[in-house]
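What you see is the complex with one protein chain gone and the rest in place.
Naming follows writing order (A, B, C, D and E), and every chain is counted from residue 1.
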Amino acid sequence: MRPDNRNPDQMRPVQIFRHYTKHAEGSVLIECGDTKIICTASVNEKVPQFLKGKGQGWLTAEYNMLPCSTGERMQREVIKGRQSGRTMEIQRLIGRALRSVVDMKKLGERTIQIDCDVIQADGGTRTASITGAFVALHDAVDKLLCKQLIEHTPILDHIAAISVGIHKGAAVLDLDYQEDSSCDTDMNVVMTGSLGLVEVQGTAEGIAFSREELNIMLDKAQQGIKELVAIQKTVLAVS
Amino acid sequence: MRPDNRNPDQMRPVQIFRHYTKHAEGSVLIECGDTKIICTASVNEKVPQFLKGKGQGWLTAEYNMLPCSTGERMQREVIKGRQSGRTMEIQRLIGRALRSVVDMKKLGERTIQIDCDVIQADGGTRTASITGAFVALHDAVDKLLCKQLIEHTPILDHIAAISVGIHKGAAVLDLDYQEDSSCDTDMNVVMTGSLGLVEVQGTAEGIAFSREELNIMLDKAQQGIKELVAIQKTVLAVS
Amino acid sequence: MRPDNRNPDQMRPVQIFRHYTKHAEGSVLIECGDTKIICTASVNEKVPQFLKGKGQGWLTAEYNMLPCSTGERMQREVIKGRQSGRTMEIQRLIGRALRSVVDMKKLGERTIQIDCDVIQADGGTRTASITGAFVALHDAVDKLLCKQLIEHTPILDHIAAISVGIHKGAAVLDLDYQEDSSCDTDMNVVMTGSLGLVEVQGTAEGIAFSREELNIMLDKAQQGIKELVAIQKTVLAVS
Amino acid sequence: MRPDNRNPDQMRPVQIFRHYTKHAEGSVLIECGDTKIICTASVNEKVPQFLKGKGQGWLTAEYNMLPCSTGERMQREVIKGRQSGRTMEIQRLIGRALRSVVDMKKLGERTIQIDCDVIQADGGTRTASITGAFVALHDAVDKLLCKQLIEHTPILDHIAAISVGIHKGAAVLDLDYQEDSSCDTDMNVVMTGSLGLVEVQGTAEGIAFSREELNIMLDKAQQGIKELVAIQKTVLAVS
Amino acid sequence: MRPDNRNPDQMRPVQIFRHYTKHAEGSVLIECGDTKIICTASVNEKVPQFLKGKGQGWLTAEYNMLPCSTGERMQREVIKGRQSGRTMEIQRLIGRALRSVVDMKKLGERTIQIDCDVIQADGGTRTASITGAFVALHDAVDKLLCKQLIEHTPILDHIAAISVGIHKGAAVLDLDYQEDSSCDTDMNVVMTGSLGLVEVQGTAEGIAFSREELNIMLDKAQQGIKELVAIQKTVLAVS
Partner (left out) sequence: MRPDNRNPDQMRPVQIFRHYTKHAEGSVLIECGDTKIICTASVNEKVPQFLKGKGQGWLTAEYNMLPCSTGERMQREVIKGRQSGRTMEIQRLIGRALRSVVDMKKLGERTIQIDCDVIQADGGTRTASITGAFVALHDAVDKLLCKQLIEHTPILDHIAAISVGIHKGAAVLDLDYQEDSSCDTDMNVVMTGSLGLVEVQGTAEGIAFSREELNIMLDKAQQGIKELVAIQKTVLAVS
């Protein structure tokens, strides 16, 4: 049995609230169980130096945890003066994942900035960030279409992410903090709406894992991502 | 008339939600109109170096704005590697204000860390932070009392804060962003529940202000703070 | 009685030496009792990015204490790699205060940089910085007029500042370090030559202060600022 | 055909030179084609704060590229004042990989510091770092055994790593820089000597990859790691 | 002829004012022509970590230029967040020079901190810093002797410094800024009161210099240092 009595294939309840704050072009609160993240997408009519004049856009992401989002208060990174390796790794992952479903030519010479700020953390913040940020991105792109700044959507497909792991010998979907901190293998999987793999990041925390375990984990992840994409579609269906 | 049709003496609607996140000892969402701030109070069983062995506690505060909390996205301070002067000024103010109503001897050798993270900004974030943080502080102190870590509350009085200014020649209470960015004088006032002055920070943005204008502004601020303290009491009455 | 036997209304002796160093356009040593500060105003024929092409100038200020200016040697801020919150707060105050008496259009597209370096500190360094920097600013503007780089002075009025506080229950003018570190309320007041209020920053260090006390303090501050402006005028009368 | 005429299953020639520099306990130069990295393992008789008194050791890694190791000279990270996200990600990966084959209890209260400094880069620096660092680690542990500071080796298994990718539609082993910068999918695989998976990090640079492609890539990676472990064994067989 | 009509062997007028500020144990204003530097020596009853428990003291130095000390205002180093190479080089030189005449055992477990803050620069700031700092050090040591914290002076000899160079083909003593910025060779010489060499730092700015020129420069430097030591002795003779 899992600590919160879920089945191995069972995700925590997911809720996505659109238009959560008023300033960003896209703003979403995503809740996956007790994990709560504000994901915003804001549009900047500039591109980074290396893309100037190339007729294409860019998307970049930043990730941050509020100091009291975790069990024991974390020091703000600005106090130390730099982002941790973990933060940089996560925001690079979020950016890569979302860029994989955006046609940068169609976006035009502008940058979409994704911000994922974790309000409350209970495991799975990087995957929930990707799933929520997609909805914020979608809303921001809709604004660009509405304002006729772009003619066709640059969004090629849905993108969502979920964690999966080996916990006490069994493959389980969507680890919460308690499972995550005691599992043998932790894997984050990012897939498109058409179920292509975009990122697979599996790490043996304790003992190494086998090809068989890898395949079982990927099966579960694929099932979870199907559910997440369905939720995204339902949420976005409301105009 | 004011931009949002309020009377000169009228504050924006204030809502304080307790127990907003689960990890910190005190956690509050305060909304003053469109200004929304998460204020948490967390307890650390240590004191800073300069207080070690002195048998007293400490309280300190940090303030931060989410990048998309403002109309145009702000760069995260961690990217630049340091807090801005404005941020430091505000968090020093929040800390001083709350310390003025805490008996550090009664708190014992522990530190209460206040975090004010602005989710959405529409003027008055520093004053709303103080008003909201007091409620989070109160909840954190209640936990210490419940756990019998302290015998008597170290909280001496309520504390709340409000802005007031001269806008188009008239004194107005509780400036929103639009008023704040076009006013002649901007003043932040911090008062105790018994209406003693703790901070008065008035700045002429355009033309200098007179003693008469100062007194009219202080009258309005005092009225606003009475209302805020009443709201704090109502919210805290629910156990 | 005050620690140095002054009357409650009595400022420490003030001396302002112009042309103190040779390189900056304006260079002043101001002494207020044992507080000694070098204030310079230097002219840069550029404006910050946000003002480019707007046909107006800018004024900005920096403040610093020499490590041995205080009783116990202070660490240089460059060693820590960043300015403290106190330093930033003070230099922002100095900049705002001086900008309030400068017509930026008349200044033209150039920046006046104020530097206040405390050689010896005995309380009241931020207010003495403002009073001294005004004289340095005046000298720098005179150079611009002499060189016919500007036609009319952009200086609209004098500006000066003084501290006032409640010490052992009594309102006193111009606190020295000993009083400042043991007072109940500390207030810094910045006023123009025509006695308009530009900044009022009052802080209850111990117990809160009343409206009556605030008014008594402001009366004393106004008297002090009259004297400071008279000294500025006398010093500047010498060509 | 691959740019350098290798077969899809063919790794570049690998050479490992032990005792490359004289100061560190283990010091290795690893060459994988034109990729050349100095990997050292040095022993520090301390553990990080969070492990003090727990009777176990630690291993940590740092990664760096010499400015002229790449085609266009890279700025030193110290000039910018901070490590890039890429650097942090890589050194965290190296550390995790090596820790997975070290019994920290048997290591005792000491830290092994791995340093991987890239002298010349031509793709695959992170995987070559892991493969080379294992040999340096082995030499450092041998010194501890020789000096009788530890009784039994804490090394549980070999560890090696290799990249694999989808390049022009075909799965290829051990990408050089030219292939890496134009491939559709790039995957780094870390495996133990007994062929357990420790890390799988696959990223779709262009189009998403399928489960079938993932399996083909893992097959190739496993073959490559077998070869690398054989090379490690040969090199270490010389006393 | 030299720009200011001095003879090749002629130093600029030197004045040393003791007890310049009141807080540091030793505080001196040294003026060498238009170069003006505040040199302080303050005593800290601690030693750096690497000397703890070794029964000896330490002396360290910091150097800084006020932003307006130079012809064109310099940016404060704290704004950039780090000291420049030039600053570090100079303060390391000052520290080494003064340490060479201090018996660290006799000083006991305390640190003397030298601070050299350049108020106005006109060439030769590093050498004037050494000459002035020696007097501040002497005063600080006298305070330690007075308070009977040490029994015997740890000062072994005088130390002074001067610049010398090849300017328009001729060797000249004590270069001012104008000469320094156009000379072929610039050399800083530090000598003890008994004329032992402590530092010789000669740099060809334009064409290389010969052994003969080196010897002529050293002769002039020695003469200058004799004069500086005589001035130090005269100034210190006044109790």
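For this structure, a couple of remarks:
Following the convention adopted for this analysis, contacts are C-beta pairs under 8 Å (C-beta built on N, C-alpha and C of every residue); 3 or more make two chains touch, one makes a residue touch a chain.
Here the structure is a predicted model, which is why all the values come from computation and not from measurement.
Across the entire complex, contacts from the unshown chain go to D, E. Check E:Met11, E:Ala121 or E:Met191 against the missing chain and you find that the one touching it is E:Met191. From the options D:Ile119, D:Ile207 or D:Leu236, the residue with contact to the unseen chain in the full assembly is D:Ile119. Among the residues D:Cys68, D:Ala170 or D:Ala230, only D:Cys68 touches the chain that is left out of the figure. Looking at subunit D, the residues touching the absent chain are 21-24, 27, 34, 36, 38, 40, 42, 44, 62, 64, 66-71, 73, 76-79, 81-83, 113, 115, 117, 119-120.
In the full complex, subunit E contacts the hidden chain through residues 82-86, 88-89, 91-92, 96, 100, 187, 191-192, 194, 196-204, 207-211, 214-215, 218.
Following the convention adopted for this analysis, only the chains that are shown with their structure count from here on.
Listed here as common contacts of subunit C and subunit D: no chain.
The most distant chain from subunit D, with centres taken as the mean of CA atoms, is C.
Rotation angle relating subunit D to subunit E: 120°, from a CA superposition, given to the nearest 5. Between the CA-based centres of subunit A and subunit E the separation comes to 59 Å, rounded to the whole angstrom.
Among all residues of subunit C, those that touch two or more other chains are 81-83. Taken chain by chain, the contacts run in an open path, each chain touching the next and the two ends left apart.
All chain pairs that count as touching, in label order, are A-B, A-D, B-C, C-E.
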